[in-house]
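Missing here is one protein chain; the remaining ones are kept as they sit in the complex.
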Amino acid sequence: MEGDIKSMSSPLLKLKNFKIKGTIKFGEEVEEEDWEPMGPTPMPKVPTLRKWDFRLLKRYPPFYMPICDMCCLCTFGKCDLSRGKKGACGLDIKSQQARIVLIACCIGAACHAGHSRHLVHYLIEKLGRDYPINLGNNIDVEAPIARTVTGIKPKTLGDLEKILDYCEEQITHLLSAAHTGQEGAYIDFESKALHAGMIDDLAREVGDIAQIVGFNMPKGDEDAPLIELGFGTIDKNKPVILCIGHNVVPGRYIMDYLEENDLDDKIEVCGICCTAIDLTRYNEGAKIVGPLSRQLMFVRSGVADVVIVDEQCIRTDILEETLKTGAVLIATNEKMCLGLEDISHLSEDEMIGYILRNRAALILDEEKVGKVAVELSKIISKERKDKKCLPDLSEVVELAKKCTECGWCNRVCPNSFEVKEAMIEAKQGKFDKFVELYKVCYGCGRCESECERDLPIVSMTTKVGEAFIKDLKFKIRAGRGPIQDVEIRRVGAPIVFGDIPGVVALVGCSNHPNGEEEVAKIAKEFLERKYIVVASGCAAMAIGMWKDEDGKTLYEKYGGSFESGGLVNVGSCLSNCHITGAAIKIANIFAKVPLRGNFEQVADYILNRVGAVGIAWGAMSQKAAAIATGVNRWGIPVIVGPHGAKYRRLYLSDREDFEILDKRTGEIMKIEPTPEHLIVTAETMEECICMIPKLCMRPNDGPKGRAMKIYHYVSVYEKYFGTMPPDLEKFVRTEQDIPFMIKDKVMDYLKEKGWKPREKIPKEPTIIY
Amino acid sequence: MEGDIKSMSSPLLKLKNFKIKGTIKFGEEVEEEDWEPMGPTPMPKVPTLRKWDFRLLKRYPPFYMPICDMCCLCTFGKCDLSRGKKGACGLDIKSQQARIVLIACCIGAACHAGHSRHLVHYLIEKLGRDYPINLGNNIDVEAPIARTVTGIKPKTLGDLEKILDYCEEQITHLLSAAHTGQEGAYIDFESKALHAGMIDDLAREVGDIAQIVGFNMPKGDEDAPLIELGFGTIDKNKPVILCIGHNVVPGRYIMDYLEENDLDDKIEVCGICCTAIDLTRYNEGAKIVGPLSRQLMFVRSGVADVVIVDEQCIRTDILEETLKTGAVLIATNEKMCLGLEDISHLSEDEMIGYILRNRAALILDEEKVGKVAVELSKIISKERKDKKCLPDLSEVVELAKKCTECGWCNRVCPNSFEVKEAMIEAKQGKFDKFVELYKVCYGCGRCESECERDLPIVSMTTKVGEAFIKDLKFKIRAGRGPIQDVEIRRVGAPIVFGDIPGVVALVGCSNHPNGEEEVAKIAKEFLERKYIVVASGCAAMAIGMWKDEDGKTLYEKYGGSFESGGLVNVGSCLSNCHITGAAIKIANIFAKVPLRGNFEQVADYILNRVGAVGIAWGAMSQKAAAIATGVNRWGIPVIVGPHGAKYRRLYLSDREDFEILDKRTGEIMKIEPTPEHLIVTAETMEECICMIPKLCMRPNDGPKGRAMKIYHYVSVYEKYFGTMPPDLEKFVRTEQDIPFMIKDKVMDYLKEKGWKPREKIPKEPTIIY
Amino acid sequence: MDRTTPYQPTSGTNLNHADIVSPTILIQMIKRSKNPILIVGCKLDKDIEEVLSKLNIKKIYTPKEMNLLDIMKYLAKGEHDLALFIGITYYYLAQALTHLKHFSSVITVTIDPFYHPNACYSFPNMKKDEHIDVIKKLVGALGK
Partner (left out) sequence: MDRTTPYQPTSGTNLNHADIVSPTILIQMIKRSKNPILIVGCKLDKDIEEVLSKLNIKKIYTPKEMNLLDIMKYLAKGEHDLALFIGITYYYLAQALTHLKHFSSVITVTIDPFYHPNACYSFPNMKKDEHIDVIKKLVGALGK
């Protein structure tokens, strides 16, 4: 139950002249009007869904790759856990890995919960606790995750606070279990990590719903506007304000101040990472520089006059890097204070003076950042006029000549890119290899850190890119937020029976092994094959940073609807919730599975019927770990790039027959291993592309749908590896599953493998029995 | 404001027939009747007390000792941070260390917050939200930490929930800051760690107050009963139930069931770690086996028939170790599920049957554990009658003969104890060295893990100890909980002026470098010198596990009052809050410093005036890290044992003059460096003892008080090192500070050092300016 | 070139690192193995791939024929007593090998021109031409 406290306060209370402000919070028995009967597991505690987790983990047991032989988490150690040895506390290396994964997932979930708490707190202060959650006429199921997990149907911003209270309590319990001498079984650590992932999902939904309603961002708009993206879109002749991070609030005040003062055309506001995406959801005048991976390069380029940082995924040396260019920096968030003086109590004019003198400050009153940033940008841009931040090309050559060719740059490059070779070539005034490097480099700067001659390799690379790559202007569709109920109604049946061959969600960070281009190429492959392609965050930007032969980005070529062949940018990292949300809504809107407090049923439905796969090609952070683990708990498989192996844990099946119950017949039976893995790495883009059709297969596929999926599986395999998939026989259940177009070829292959059709195919597969 | 919701619900609400249960939660503006005007910082957020932290950290800058050259927390890495290199995210090694400390403190705080949430949730379910917090007539300031930090004066169990909501929100924000690309300055990571420590302190207070009122534990009772302690106190002829961990709830039901069924005399209930302490606070019939360090030995000894584990500091291989002895195990807490089947839904009789068949289970309904554990113990004890778990002495000799004398046991022993030498001696049937080993061994089992012959070294050690050490019966005073207001009134002035030379708090885990004995010896030294000695948790047990020449424990020789020469056991880990609480109450009750929302003033008072020092001689866990860091934020210095260096960070001053403001004169002035460090390690007990009088010195000491402190400083130094303290000249401000008894000696020393008296001594020292 | 620093220096797992193996010893190991296998990655130089094709050992090509982690899971079952690796993305193999290091008894050997700390045995860091010679030596002794 949740209500406006004013309506229920007694005269006695009024007499005492209390300032009343608040919501009523009940323990666990939350009573609401009956929009749906309450299911078995509202507000699940740490062990509530353990049985479900054990079902998943039995089929997809954790696969561990320990980064370290030791544990050094408490001073009882350090302990050597290698070769079967136990630590001083009794822990073995498997549990230790699972424990580290749990900690990572807790950090990720805390990140999103903290961010969402900040947004909700802020919006309640501005709009009131009663401000309604209304996502428009096309979206009735406004919060599928909250409904399913908590049993709450949030109607106001105040309702979201209750959900966050729950999230924070769960995170605290979960993190606690990582303490020395708590959980002792790896399987229970994994169940806890899955719980943390689910909480992460929930926290993201709260945050994104809050900002959508609070800032009037697109509410499931298929035709969200096209936004300018890329280095080349920023007009360097104007003062430039750069916002980095994930929290849209300070940027929002900047945009407002510009509008109020008719400065829209005179000042450039651009962003990096999710702040950028969310800023364009708020105001399409903002521009997106690019994903995280372009942060150091862009700052080094010196284009920005004022750098605003908020929270998450910001380079921690941003202050040093900003100051080197002569720009000024404003930190705006308690999460990242950078040791700066807190000047929040000053007036805006005093702040401007302070920053002009000190070049950086912490301002926790985001409202003031609008004026301060804009006015500063005018002054600083004059100050910095003609300031050169990058070396000239001739200087690049001179610098390159200092290179000793020791080769350590290549060795410390996370992707072993050929830095040394670019350097050697540049000595001759040739830059082809530096141009190649620019295209794929993440800009982490480890080559610089290692260089014995202290060469500014990132700056050199940036200069070459700037000089030789002319077309750095792209487009991205603004984040549309949730999927409309009507879209779900349209695609529900074809997805569940497999006639739409799959939903491919490209998400996560930009720690790509070969630059952004591969993400776009994956998207293109599956758009052309009429999959539904969904994107968010840095992956959504990566897709936009590539053009085809026609010089167009995929966003310009494909529509934004959640439909076969649609390219749907949901928004920022927070907006990932709408991808899980769409899967949940298929269960609910199409198949009438009740959501309220009914996690297990919903997840079981998704696992067996909804052919969706997440691809986090550049997954890097603890947030990405939490997101992937959360998605896994809902029964959605995930592919991560090769760096994802360093998360230490994947969920891999044995690739043998799976066991399910056919609810229709009551029979427990063996089926083909679909979906094959729950989270797995791919080494290359080609491997990833070939895995996608396979991981979109589901036990519930109809013969037509399965045939379609098999068609694509064979087709991409032949395209990228020049051969039939070596495990194809596993996925052809009966002859009906064989696509007509390639029937002979497949039959020949099957014969060679000694394939036999399965006698039975389940009608209503479930793993709950 | 907080109230019973029933009294304010309107008829409208009643009409709808809501089940009303809950508290009213307000945002930040909590209004209560005016027990004190609200101070400047109620419910401080992450950056609110940052300025205070920076003051502390300026004087006591963090001193880092990185365990690892690398960072492997995200898949952007792994990164080499050695030799000045930055990670791919921009972080340097200092910030990385501070970040790891922050994570540790968050885990610690989460542990206590989760535990307290569990207790409060449980007690509200049993007793109702309105159950009053009443600590008796002698304690008016019931929750000094909550009052100071949150501005809330908790009156009911329901009020405690609000405080936990706040704790969980803060922990979430803090943990979030450890995410890749958030905080970038080590100094801000440290400020966040200090905030986490303070939240930990607060969460412990909530939990201990809840259990004191809910279970009617001693409420500041100076004469709490003496409890039996030690291996030797357990009657092996009876069925034995062993409770391990920190949560008293399951043990409580066991004690109740015994009483209700008149079985008190027929069954032994004993405990290890804080569960044991809290069980004796609930019912003095329970016995304490000992601290954490005796866990593996006691389980190996096979005395226990039923092992009950709850949460925290339990060996994670407890299941395996228990089963080896033929005993059964019940896990009772979501934090530690051990992969066991959850049988909470079964009836008690069904549970007993299940456990007899399967030997272990998870029961999350603690109420049922009472009957199940007791009835099982009867059955299992018959089953196991005459079961031998340890090798005979002759078998020990035979096992020892297998030893290859490779020496790796010594090398992997965290304390480099001479295991090999004990083994060699035992080959001849001599056990002196094994007896010595038994006395100091922590029982971590790493020697066993490493042994190439798989010798059961811990079992061998346990057998020898059992066979040769006859007197393993000790006494400990049951945890009394908080310090009474009247005690504070008595000691306030002498502490603040230094006439009581100090408060020595022995706390924390039992990772002692040389066994329990040293803790008792430290206590004895300062009891004899008329310091106030306070203890809690494993340290309180360690003190009890030692007898002097008269065959008496210190608890039998010294009274339990908070007074000069008193030995005060406050209780379990949670009860540590009462130690900080006492310091706060000195500020409030003696000096009338207002508490409400007034953290900085209170901490400044403590730092400059309250000569208390915490000693965590065996500090090991993340909880200990959080506790120490929390205590530091209040201005109380801490000494940790040599293993504490592995926490990676200490707060050390430069040992030069400190700067303060004399509020009386308004003058900023230099003073002697007191207290010298905020957290520091000592290598040996002797060093620790010599540090204590020094770290009890405060700027506010009167000449008489300072002379007393100097007397003890010189006296212990001469006793343990045979020389004058080499830095004595720093702490003698004027001749008046020189103790009369040793004036000549000190004057000679000072002359040699070229000492000159200080011209001015501050009247009202403060670091807030 | 330093021989035994992991090619990417951070890729080791702390305490136990691969022993360096010479081609001569490796040939003996393969000859004595009951059931050796070679995992060939997609980053292999074409010329080396050609030379290797003549090596008379069962091969799996990754990712073409199988995902690397599926291979690791398969190898952990113990069917092969000796597993050689070549041509896989350095950091990816380094990480994946830790699974076998901790959870199997299969002897792993990397025959890339890079020191790979997480295998049981590894070639040292070496130049490309030295590497070709070494591979040729292998094939010479164990070719079809």
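Order as written gives the chain letters A, B and C; numbering starts at 1 within each chain.
The rule we apply is simple: a residue touches a chain if its C-beta (ideal position, glycine included) is under 8 Å from a C-beta of that chain, and two chains touch if they have at least 3 such contacts.
All of these numbers come straight from a predicted model, not from anything done at the bench.
Although it is left out of the displayed model, the omitted chain contacts the following shown chains in the full complex: A, B, C.
Although one chain is not drawn, the whole complex shows that of B:D432, B:E683 or B:D748 it is B:E683 that touches it.
Check B:L175, B:I254 or B:V412 against the missing chain and you find that the one touching it is B:V412.
Within the complete assembly, residues 70, 72, 77-80 of chain A touch the chain that is not shown. Think of the hidden chain as still there; on chain B it touches residues 63-70, 80, 82-83, 93-94, 407, 411-412, 414, 416, 513, 642-643, 645-646, 650, 652, 654-655, 680-684, 686-687, 690-691, 721, 723, 726.
Seen across the whole complex, the unshown chain contacts chain C at 9-10, 12, 14-15.
Going forward, only the chains that are shown with their structure count from here on.
Distance from the chain A centre to the chain B centre is 40 Å, each centre being the mean of its Cα atoms. Taken residue by residue, chain B touches two or more other chains at 72, 77-80, whereas all remaining positions touch fewer.
In chain C, the residues that touch at least two other chains are 9.
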